[in-house]
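Following this message is one structure expressed as structure tokens.
Excluded from the complex is one protein chain; the other protein chains are retained at their positions.
Note that the chains are named A and B in the order they appear, and that numbering of residues resets to 1 at the start of each chain.
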Amino acid sequence: MFKRTDPPDCTITWDGRELPARNGESLATALLAAGVLHFRETPVSGAARGPLCLMGACFDCLVELDGQPNVQACMTPVRPGLVAAPQRGIRGLPEVEDAA
Amino acid sequence: MSAPEQVDLLILGAGPAGMAAAIAARGQGVSVLLLDENAGPGGQVHRAIETRAAKDDQDADGARLVLALRTSGADLRFGATLWAIEPGGKVFWSEGGVGPEARGTQARSITARRVLLCAGATERPLPIPGWTLPGVMSVGAAQIALKTAGLVPEARVWIAGQGPLLWLYAKQALAAGGRIAGIVDLSHGVPPDALRHLPRALLAPGYLAKGLAWQYAVKRAGVPILRAESLRAEGEDRLRRIVIDEVAHEADLLLLHDGVVPNTQVTRAIPGCLHDWDAVQACWRPRLDAWGNTTVEGVMVAGDAGGIGGARAAAHAGRLAALEVAHALGRLTRNQRDAEAGRWRLALNRQLAPRRFLDALFPPLPAAAIADDTILCRCEEVTAGRVREAVSLGCLGANQTKAFTRTGMGPCQGRVCGPAVHAVIAAAREVDPAAVDPFRTRFPTKPLTLGELAALAS
Partner (left out) sequence: MERYDVAIIGGGMVGTAIGYGCAGHGARVAVLDEGDVALRASRGNFGLVWGQSKGDNMPAYAAWTRRSIALWPDLAERVSVLAGRDVQYRQVGGLTFCLDEQELVARRDFVHRRHNQGHASVRMLDRRELEELMPGCPLGPDVSGASYDPNDGHVDPLTLLRGLHAGLRAAGGAHLPGAPLDAIEPAAGGYRLRRADGSELLAARVVVAAGVATTPIAAMIGLDVPVRPVRGQNIVTERLAPILPKPASAIRQTGDGTVQIGVTNEDDGSFETPTTTAALAGMAARALRVLPPLAQARMVRSWAALRPMTPDGCPAYAESATHPGCFVAVCHSGVTLAAVHAGPLAEAVLSGAVAEIAAELHPSRFVGMTHVQAH
């Protein structure tokens, strides 16, 4: 696992759990520091996945962020109170309020 | 933020090449728009340099560049993802926040008189059985976690593969208080033909000394180093153990590395931009002249995206490209350009001196050894066996193979699997990799929403 060398300074919510995090770090590193490896399940086979590259290339760190599906956790900066959850399989599309 | 309609020079990437080019171009009065999809400048090597203390020479280089960039007068856009370059210098990108604000991300465009691509390098994938399990990451990823968030490995963390970055990360992680269970060296020692490049490499002894020092530091720290032929990762829903030459070891994390290759995702999408196979670095690189001009008028490349040379070489290449831009835009005569370029070219050559030795010392692991049931394309979950089957049906290159197997068709657009698919095809056909076409990339080179795209419709 990974451990932090700098203390956390805020909390985020992951899959209903509160986790410590650092403001401004990526959501992916916050999850890794908290021991979370399982970020998503693939839409192809349902297999569990976590981040590979942490630089925006691999799309294996996809999560649901504030209700928005398929967001790259490694490209998402942490802000206090952020709410995220694993991306489970194939994504849906949100209702369209303004259909024009 | 609104953008002007025209700029002299658009630079992609705020790593050493892009930063040095922007600073040098501004010094010649060239207007510059610099795009980078990350939250701040630095690229991979100087990542988050503004928020952490400089620990070595390289960090100090980065801090100096960032400071000069900030005061250069270049228009800097972070969180800005370039996704298309069209003839006439029309560049498209998306900007406006990541994460929860992504809904507000907007597509933008500008016409640039010159485009300089400094997209850096990506890690060559190291597909082993089980490498898709959560808990298996790249060494580069772990280094990003260290630089940006101060995360260090502890307990049962293994590092495997080959390449200089592997040793650098191990040394950095130990220095930061991390612990490593062991290093699995999958290389086959020093290849005999590497030694013929040694004399030239000795022209830059500091570089070599550094590389050896990293290895020495890791050994001295008591980290076990295991030479191995085979490696696989096992676990059900996450990594639980690794099996090294049929001996199992408990593992929480496995960090893989097999060297780095130029990031050519954008250049390969530009019609007419030729690439050549680099047999020594085992990668494709755009065909460049001494200034960084590609085979497409107005499109240039500097830094690792044009061939792996490291951070300092990248910065010098960026400066040379900036001089060429100033000349092309009429701000420097040919003689002025050449006079200015002299010292940078000398410095660049000094940086590149040990390259051939390092490249020969760290050849990529053989693709022929990848087992048939190992996944190559992580997005579409396509195995090496499936790719070999396509070859047996007559696929000669990556593009027909993609059509037959879906490899490279997922959201990563072949970024991760590309080098592995190419190598497996070449090995299966028993031909020179230069004869195997790589994935043809297409704009948009990064996924964007249909809403963003549709907003550009007239």
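By our rule, a residue touches a chain if its C-beta (ideal position, glycine included) is under 8 Å from a C-beta of that chain, and two chains touch if they have at least 3 such contacts.
These figures come from a predicted structure and were not determined experimentally.
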Give the residue, chosen from B:55, B:227, B:343 or B:442, that touches the chain omitted from the document.
B:442
Touching the unshown chain, chain A contributes residues 43-44, 68, 70, 90-96, 99-100
For chain B, which residues reach the chain that was dropped from this view?
84, 86, 90, 92, 103, 109, 271, 390, 393-400, 403-406, 409-411, 413, 436-437, 440, 442-444, 447-451, 453-458
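Operating definition for what follows: only the chains that are shown with their structure count from here on.
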Per the touch rule, the chain B residues reaching chain A in their complex are 37-39, 44, 51, 98-100, 102-103, 122-123, 132-138, 140-142, 144-145, 148-155, 157, 176-178, 237-239, 252-253, 378-381, 410-412, 415-416
Quick check on the complex: what are the chain A residues that touch chain B?
1-6, 22, 24-27, 29-30, 32-33, 37-39, 42, 44-45, 47-60, 65-66, 68, 70-72, 74-77, 82
